[in-house]
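Submitted below is the structure of interest, expressed as C-alpha cells.
The complex is shown incomplete by one protein chain, all other protein chains being positioned as in the whole.
Chain naming follows the written order as A and B, and within any one chain the residues start at number 1.
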Amino acid sequence: MKKLLALLLCVCMVLAFAGCSKTEAPAASASDNTASTDTAKADDSASDDAAAEAPAASESMVYTDLYVSEVTTLNYLIASQAWDQESAANTVDSLVENDQYGNIIPGLAESWENSDDGLTWTFHLRKGVKWYDYQGNEIAELTANDFVAAAKYVMTSENESLTFDQIACVKNARAYYNKEVTDFAEVGVSAPDDYTLVYTLEQATPYFLSGLTYTCWFPAYGPQLEELGTSFGTDIDKIYFCGAYILSEFEPQGHHKYVKNENNWDADRIYITEINRIYNAEAETLAPQMVLRGEADACSITTDIVDDWKANYADYLSKERSDVMWSYFYTFNFNPTYDESYAPADWSIAVNNSNFRHSIMSAFNRAYSITAYEPDDPESIMQQTITPATFCNDGTTDFAAQSVFADNAKLFYNEATALEYKAKAVEELTAAGVTFPIQVIIGYKSGDTDWENECILVKQQLEGVLGTDYINCVLWAGPSENFLAETRKAGKYSIMRCNWGADYIDPQTWTDPFDGKDNINEETGKCIGNTYNRMDSYLWDEDKAATAPETAAALKEYYDKVAAAKAEVTNMPARYAAFAAAEDVLLENAFVIPYYTSPSSYRATKINIFDGQYCPSGVSNYRFKWLKVADHYITMDEFEANQAAWMEGFAK
Amino acid sequence: MLKYLAKRLGRSFITLIIILTIVFVLMRQMPIEGYFPNFDKMTQEQIQNGLKLMGMDKPMIVQLFNFFKGLFLKGDLGTSRIYRNNVAVTEILGPKLPVSIKLGSLALIVALLVGLPLGTVMAKYKNKLPDHLGTAFIVFIEAVPAAVYYLFIQLYGTQWLHIKLIFDINDWKAWILPVFSLSLGNIAYYAMWLRRYMVDEMTKDYVQLAKIKGVSSTGIMFKHVFRNAFVPMAQYIPTSFLNTVVGSIYIESLYSVPGMGGLLVDVVKKQDNNMVQGIVLVFACVGVVGLVFGDLLMVLLDPRISLGSKGGHR
Partner (left out) sequence: MGLIKHPKIEQLEQHCEEALKGTLDRMEGKFAPDAFEFAEFNEQEAEHRGYSDYSYWGSTFKVFCKNKLAVALVIAVIVILAFTFIQPYLPGQYDAFVVNNDPTTGVPLRNEAPGSLHWLGTNSIGQDLWSRLWQGTRTSLLIGLAVACIEAIVGITVGVLWGYVRQLDFVFTELYNILDNIPSTIVLILVSYMMKPGVGTIILAMSLTGWIGMARFIRNQVIIIRDREYNLASRCLGTPVSRIIVKNLLPYLVSVVMLRMALSIPAAIGSEVFITYIGLGLPATVPSLGNLINEGRALMMSPNLRYQLIYPTIVLSVVTISFYVAGNAFSDAADPKNHR
C-alpha cells in the first residue's frame, strides 16, 4: 500500500512538473524570440553608441526608463489617470497638437474653422493616416467616422468612461449619456465625409481647441470599437494605433516597449526610435542607481537624496520643466464631518470668522513649508493666485498679473498682521463660545513622504507663530488608496492642501472645483457644497447661510462674478478681468490660500525636455515625439540655458 | 488509503468554499467609494448603474450564488475592474502564476539543498566552530529585517555578478539573486530546526546501540538520525512553499519580477473584488493541498505513521 502511495506521489509530481513545463513552453519560445530580437537591438544600440560621435539622421535612438504606476487600461477613451493616458499620448494622434510653447498647431486636422456664433467647429482631416496593430501591420485608413465612433463610445454610459465630463460640452452629449436622447444622430458630432469632422456645441466655448488634446477626444477605429465594446484596449491585440509610436510589447508589471511608427505623418520629427519602460515598484529607490550604472536614461531624484547627489553626482543632475497644469492651494473646510472628539462644531464657527481665516493665512510662511519639495528656491514655484502664473493670457496680460491682484501682498505671510488678526479672532470667537485652542485637522495621504513632511513643517510653523493656546494642529493621515474619497470629498479635514488640474486653457477651469450647487445630500435634501472646501453649502443651504451671513454674502459675490465671467465669451480681456475679479474674492476673504504649482523636481535625464511639446492641459506633455536622447546627462548649466531659451520663445 | 485521501480532499474542498465565502463577504464591507475612481463627480444614478454592472446591486446571497455558479460551471472568476479594467482575472493570473511558482520552487530547492546540509553539519559539530558560524548566520537572518538585507544583496550582488539591477526573465543569471535572497529565510529555518531535531535524536538509545554495534558515524548520521529528524520537517515543506510564494513581495517589487507576490496587497487596497477572490482561491488551494501533501510526505518518510481509517493521530 505504501509503495503504491509513493508511486502515486511520484507520478503526481512528475505530472505537475510536466504540466509546468508544458504551460511554460510556448511562453518560453515566444520570449526566446523576443530575446533574440532584444539582443539584436542591443547590438544596434551598441554600434549606435560607437557611432554617437558622428550621429546620422536614420540611426536608432533608444530610451529606457522606469515607471512605478502600472497602466490599468490601454482604453484611452475611458481612462482618466495620467499614467493610463501617457501610453495613448504616444500611440494615438489628436486633432490638434501643441508646439513647445503651448500654441495650438495642426495634428490630424490640417485646418479648421469656427462658425460665427461660435457653436460649430469644422475640422479638415489629414489624408493617408493609417491604423496599425501592435505588430505594425496596416489595418485601415483613419477617417472622420473614427472620431464619431470614439465620441459615441465615450458618451455611452455603459462604457463607464471617467472622462465623459470633458466631452459633455458637445450638443446633446449629456442627454445621450442619460438616455434622454437615443438617436446618436442628434448628438453634435458628425462626419459629412471621410475627411471632414464637425462638432456642434451646447454653447459657445472660446477655449474649445485647447481641450482637444485630452484622450477622450482621440479617434478609435470604429469597426474595432463596435466589435470589442468594453474589452477595447484591454490588451495590445485589442487596440490599433495611429500615433508617433506603436506599442509593440505590453507586459503589465513587466515592461512596455514602443517602437517608432515610421509611417506617421510627422515621422521626420520622431527621433527616438524605441522606448523601453520597465516597471519597478521601488523605482524611486532603484532608478537613481540604474542611472549611475547606465541602465536607465532618466529618473527623478527625490528631495531626500538630492543633497547627496548635488555633492557627489552633480554632473547627472538637472530638473524637470516646470509645469503649470496643476495648481495647489490650501482650503478651509466649511462643512467638517470628522469625529466629535476634534470639536468640528468649534471649527465651523471659527472658519466662518474672517479674522480667524486671515490669521491663518497671514501666519502661513509658505516658502518655509515648500522646502519639503523645493529645498533651494521655494519662491520659484510659489503662487499668489489659484490660477498659476503663465497658465493663460488674454492676448497681452498674463492672468496672474491682472491689476485686481496687485494689492494682494498684504494678504500673505506677515507675523505682525497675523497676531493682530489673532487678537480680533480670539475676542470674537470667545464671545461665540468657542473653546481654545481650536483643533485644526490637517489631512495628508499616508505613504506620501513629501506631503507628510510638508504637513509637519506647516504644523510647527503655524503653531510657532500663532501659539498653541490658539490652535492645535493635528496631522491626520488618510488612507493611501481612495484618499480623496475618504478625506477631502468626505469633508474630514479642517485645512488641507488640495489641487486641481486644468482641463482646458481658460481661467474658467479654475472655478470648476468650487462649483458644488448640485452636490445634494440624499437624506436631508440640503446642499453639501463643492467637494473641495464645501464653502458653498453656506450659500445654497439657507439654514446655514442664516448662521453666517458674512460668509454667505462673500460667497454670493464670488458666484455672481463667476457667472458673469462665464457669460462673456467674445471679448477675451473682459472675460479674463471678470474671472480675475471673481478669484480675488476668494483671496481677499481668505477662503483659499494659493500655494504652488507642480514642483519642478530634480531629475537625471539625457533628454532636453524643452524640445518637446508643451501645454498646461491635455496630454501633450507626455509625448516623446520631437525629443532626442543626448549622449550624456543634461547638466544643470545646460538645463538653465535651455530653460532660458525656452522662456524667450515662450514670451514671444 | 484512497478513501482517506478522497475524504481528506473533500473536506479541503468545503474549507475552500468557506474561505472564499468569508473573503467574498469581507470584501463587500469596503466603502463603495472605492469602486469608482471619480466617485465625487458621479450622480446617484451613475453609481447605481456602476454597481449594477458589477452585479453588486443584488442581495449578497444572490451575488455569492452567481459567483460560485460562474466559478464551477465556467471556471469564470470574473473580470478585473481597477487593477486592469475589464480584463479577465484568469487572463491576468495566468502568466503570473508560473513565474511565482518557478521562483518559489527554485528558492525552496536551494533552501533545502543548503539548509539541510548546514543543519546536519551544525548538529554533527555541535558546540564547535561550524555550529557557532551556523548559529551566527541564523541569528543574523532572524534579526535583520529582510527588507534591509535584500536591498544590500541587490545593490552589491548585481555589481559583483556584473548583471543588471532589474530582473530579466530570459537571463538565467538574473534569477540567481532573487532566488538566493528568497531562500535565505528558509535556509536559516531548515538549518535551525534540523539541527535541533538531530541533536535530540542523537541522544536516543538506538543511536548508542548503533554506535556500539560499530556503524560508522556518517552512516548513523544519514541512515538514522537525519531520516528521523527530517520527518517532522517534511510536513512543513509544502506550507513553506506557499509562504515563499506569498512572501516574495519584497523580492518581486525590488527586482520587478512579474509574479504574484505583491499582487494580493495591491488588489485588496484597490478594492478589486474579483481579483482578490481569484488570488485567494489560488493561495488557499495551494495552502490546503499543501497540508495534504505534507501529511503524505510524512507517511512516506516515516514507516511508523499510517493514515488509517481511524485517522487522527498525527
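Heads up, the rule we're going with is that contacts are C-beta pairs under 8 Å (C-beta built on N, C-alpha and C of every residue); 3 or more make two chains touch, one makes a residue touch a chain.
Please read all numbers here as calculations on a predicted model, not as lab measurements.
Set against the missing chain, the residues B:V245, B:A284 or B:L297 yield one that touches it, B:A284.
In the complete complex, the residue from A:V181, A:A204 or A:I456 that touches the missing chain is A:I456.
Interface note: of A:S480, A:N521, A:T547 or A:N571, the residue touching the hidden chain in the full complex is A:S480. Residue-wise, the contact with the chain that is not shown comes from A:A372, picked out of A:A173, A:L212, A:M325 or A:A372.
Along chain B, the points of touch with the absent chain fall at residues 11, 15, 18-19, 22-23, 26-27, 29-31, 139, 142-145, 147-148, 151-152, 155, 249-250, 262, 264-265, 268-269, 276, 280, 283-284, 287-288, 291, 310-314. By the touch rule set out above, chain A reaches the unshown chain at residues 284-286, 288-289, 302-305, 307-309, 311-312, 368, 371-372, 375, 446-447, 449, 452-453, 456-457, 460, 475-477, 479-480.
As a working rule, only the chains that are shown with their structure count from here on.
Mean C-alpha positions place chain A and chain B at a centre distance of 39 Å.
Residues of chain B touching chain A in their complex: 1, 31, 33-34, 37-41, 44-46, 49-50, 53, 82-87, 92, 95-96, 98, 101-102, 151, 155, 164-166, 169-170, 252-254, 256, 258, 262, 269-271, 296-297, 299-300, 303.
Residues 1-2, 4-6, 9, 20, 23-24, 27, 31-32, 34-35, 38, 66, 71-73, 75, 78-81, 157-158, 160, 162, 165, 178, 230-231, 234-235, 251-254, 278-282, 285-286, 289-290, 293, 295, 480-482, 484-486, 489, 519, 522, 531 of chain A touch chain B in their complex.
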